[in-house]
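In what follows, a structure is listed as structure tokens, so that the remarks can point back to it.
== chain A ==
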Amino acid sequence: MNNKLKNTRDEIVRISGVNPKKCMKCGKCTATCPAFDEMEYHPHQFVAMVENGDIQPLLESESLYRCLSCFACVDRCPRGVEPAKLVEAVRLTVIRQKGGNHLKTDDIPALLDENIPQQALVSALRKYAK
Partner candidate 1 sequence: MQRIGVFVCWCGSNIAGTVDVQAVSEALKNEPGVVFSANYQYMCSQAGQNMIIDAVKEHNLTGIVVCSCSPRMHEATFRKTAATAGLNPYMVEIANIREQCSWVHKDMLTGTEKAIILGKAAVAKVNLNTPLVAGETPVTKRALVIGGGIAGIQTALDIAEAGFPVDIVETKPTIGGKMAQLDKTFPTLDCAACILTPKMVDVAQNENIRIFSYSEVTEVKGFVGNFDVTVKKKARYVNEDICTGCGACVEKCPMKKVPNEFNLGMDNRSAIYIPFAQAVPKVATIDPNHCNMLKNGRCGVCSKVCAAGAIDYKQQDEYIQEKYGAIVVATGFNPISMDKFDEYAYNQSKDVITSLEFERLTNAAGPTAGKLLRPSDLKHPHTIVFVQCVGSRCASCAEKGKEYCSKICCMYTAKHAMLTRDKYPDTEVYVFYIDVRTPGKSFDEFYRRAVEEYGVHYIKGMVGKVFPEGDKLKVQASDLLNNKQLHIDADLVVLAAAIEPDKSARPLATMLTASMDTNDFFTEAHPKLRPVESPTAGVFLSGTCQGPKDIPETVSQASAAAAKVVSLLVKDKLKGNPCVASSDELMCNGCSSCERVCPYGAITYEDKEFRMPNRTVAIRRVAKVNPAVCQGCGCCTVVCPSGAMDLRGFANRQIIAEVDAICK
Partner candidate 2 sequence: MQVNERKPLIVAFCCNWCSYAGADLAGNNRLSYPADVKIIKVPCSCRVNPMFILRAFQRGADGVILCGCHPGDCHYTSGNYYTRRRMALLFSMLDYLGIEKERTRVEWVSAAEGAKFAATMNDFAQTVAALGENKRLEDLRCKK
């Protein structure tokens, strides 16, 4: 793993607060994932790929934006690995590398719907930002 990748990996781990080493590779996250069919890389692969430093394919993958942030994987993971947070962190890394949000703060009020959960709103901001 070259240094740059290693730094990106460490950064992702830092932002997410996830320790991918805790994963025991049971696959319950992937078993739970409602967006499985939409995703190229599945939750358990996210964890393994981050741990192995296989970051580049993740950064380029559409899967990042297919994750619903439903956090089912976080809830069900028997080891407390929290894959969704990792997906979120990879997403953030991409956004940071590209520089900033592409949705203006002024645009947000028009998009607001009372029934949208806050979590969905925040994820939407990041997901559909470009």
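Please note the rule applied: a contact is a pair of C-beta atoms (placed from the backbone, for glycine too) under 8 Å apart; a residue touches a chain by one contact, two chains touch by 3 or more; residues count from 1.
The candidates were selected such that all candidates are chains of the complex that A comes from, given by their letters.
This structure is a prediction, so every number in the text was calculated from the model and none was measured.
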**Message:** Taking the stated C-beta criterion, I'd like to know which one of 1 or 2 contacts chain A in the complex.
**Reply:** 1
**Message:** Taking the touch rule as given, give the residues of chain A at its contact with candidate 1 in the complex, in rising order.
**Reply:** 22, 24-33, 36-37, 42, 44-45, 72, 76-80
